[in-house]
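Starting off with a structure, shown below.
Note that one protein chain of the assembly has been removed; the remaining protein chains are unaltered in position.
Up next, chain A:
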Amino acid sequence: MIQSGLLSKKVARYLLFLIFIAILGTLPLLMPNTYYLGNIVLIGIYSIMVIGLCLLMGYAGQVSLGHAAFYGLGAYGSGLLTVNWGWQPLPAMLAAALITALVAFLIGISTLKLKEHYLALATLGSGVIIYIFFNEQVNLTGGPSGFSGIPYFSIAGWEFGSEIRYYYLVWFFVLLAVAFARNLVNSRIGRALRALHGSELAAACMGVPAYKYKVQIFVLSAVYGSIAGSLYAHYVTFISPSPFGFQASVEFVLMAAIGGLASIWGPILGVAAVLTLTELLRALVPVLIPTAGGEFEIIFFGLILVAVMIFMPEGLTGGIKNRWAKRKSGYYSGKEQAEGPARNVALPPAADGRAAE
């Protein structure tokens, strides 16, 4: 009975995936104009970033408040290597990812051994430093005004110059990102990370090296951000520091939280929800409150983040899944958790001990 339930669940999941691929493949052909397609390209880029952040938040139980900086390192790395040094986009992307990994590794090893919120603080600080670096190193980065002329992404001379081509490129990367994350989560290491969530003490006594895995997953999530940043740079072909600041980091955390931390498809939903909200907000707020400035956005998102954490701590997908699971199965109905009963110091019959050896 349980067997067939699992099987049909597997089939359903497979079907869902095929439908998703079909929609993804035909979407550009159905789009009335490239404006919408451009938005979907951005959703894809952010999704890669947020999938990485979800791995960190959902599976390693850590928050990064500076992930936009890794995104920026990817973007600037790709931009500088291609524009100033004439690298090809693909090797530039890999090199930028490597640099980002190194930076994340240094932040990770120095903070992840400490408890809870140190990583959040360290990433916040590092994020600010990297942001200042982008702004101040005018000779290298062009400072606040940034620099342009970044080539389109290309592989072996084949250029992803049109909106449609770029769409396919980005979503191909999204699928890779999802596949890697899914494989990881369903592996020995993924289980170990979830175990850390359940009981760090027991996980350690089962031989799980908590610190090592936390550093690894943090570096991985930074690399996800870096790849997203590279894709962004080659898409807009012009970069300046502003998309890589603190506000962006908070928005990424919000996207991850809304989407649901412990799921792999959730991030895409979270990104789409936040980007749609941003568009709505930008259209509505000036009409309703003419005097409101840009800070309105961050206040609004801050409030949403708090609300999500309180009312839907597992995000959109988690919330829906839980409600569904509760309705469908009796599993979670009887939540009796027996307390340890009184100690049993029983009276033994004079049992004779077995001899050792």
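Rule of thumb we're sticking to: contacts are C-beta pairs under 8 Å (C-beta built on N, C-alpha and C of every residue); 3 or more make two chains touch, one makes a residue touch a chain; residues count from 1.
In this text, contacts and distances are computed from a predicted model.
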Per UniProt record, name of the chain withheld from view ["Xanthine dehydrogenase family protein subunit M", "Branched-chain amino acid transport ATP-binding protein LivG", "Oxidoreductase" or "Helicase Helix-turn-helix domain-containing protein"]: "Branched-chain amino acid transport ATP-binding protein LivG"
Residue, one of A:Pro32, A:Gly86, A:Gly157 or A:Gly198, that touches the chain absent here: A:Gly198
Touching residue (missing chain; options A:Phe133, A:Phe180 or A:Phe300): A:Phe180
Touching residues (missing chain, whole complex) on chain A: 2, 6, 180-181, 183-184, 187-192, 194-195, 197-199, 201-210, 213, 216-217, 220, 331-332, 334-341, 343-357
